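Part of the complex only, each chain left as placed.
Chain lettering (A and B) follows the sequence in which the chains are written, and residue indices restart at 1 in each chain.
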Amino acid sequence: MKIKILYFARLKETLKFSTEDLELQDDEFARTLTILKLKAYLAKRNDTWQQMLMGKLKVRGAINHELVDDNATIADGDEVAFFPPVTGG
Amino acid sequence: MTVRVQTEDFDTGFEINQLRNARKDTGAVVSFIGQVRDLNDGDTVSQLTLEHYQGMTEKALEAIVNQAQSRWDIFDAVVIHRVGTLQPTDQIVLVAVSSAHRGEAFKACEFIMDYLKTEAPFWKKEVTNQGERWIEAKLTDDNARERWHEN
């Protein structure tokens, strides 16, 4: 299973990542992958990732350009994005 | 419907006149312009940078305008949002809505702004006399959007 992940604003700046391609083994974990599970998975990378994705900061997720909540399911080939609450206008 | 995300400035008078003249049964055009303030949370702002999620932004804005069109009897709407680096008094966003009567245009225009503020993927970073900082989302913006669920 292959997904693309994008990071924006404070997340991009602190994680020093704007985009990455992630390949996951096609197992139970991948087949039931949600936004929350993916956050927890990425948070294991190190303290900074833990803090940014599972800390106090509110992180919103999008799948294929649609805002989704933590329980939304991620499928093979999806474009996932993580960002802080939006502040345009 | 016109939705544009651009670094260039826009001409409000031109956009409003386009809307006005598109249909001879247009009776009302309501517009909103947001611009960079030189003051935020008590600090002097010298610069503002707008980041966005290219690919999602236009889709999110179009979805918001579609929602407005399904809720109110409006003729057309224009949404232009700038990205990149701006200075105080620079224009950030224009939302203009045309309709036969004023009530519908007022509601749709404010609705689009309230949803844009909470659902369109833009992020602001400002340079102030206290240094650089990301602007935090406001609870008042969430509340402004929630109002529209009630009626």
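Everything that follows uses one rule, which is that contacts are C-beta pairs under 8 Å (C-beta built on N, C-alpha and C of every residue); 3 or more make two chains touch, one makes a residue touch a chain.
The model shown is predicted, which means the values in this text are computed figures rather than measured ones.
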Handout entry: Assembly formula (labels as shown, counts from the whole structure file)
Key = A x2, B x2
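The rule is short, and it goes like this: only the chains that are shown with their structure count from here on.
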Practice task
Report, in whole Å, the distance between the mean C-alpha point of chain A and the mean C-alpha point of chain B.
Solution key: 27
Exercise for the section: Can you check the complex and tell me which residues of chain B touch chain A? Expected result: 34, 50-53, 55-56, 59-60, 81, 92-93, 113, 116-125, 134-138
Problem - List of chain A residues in touch with chain B within their complex - result: 6, 8-10, 58, 62, 65, 67, 81, 83-89
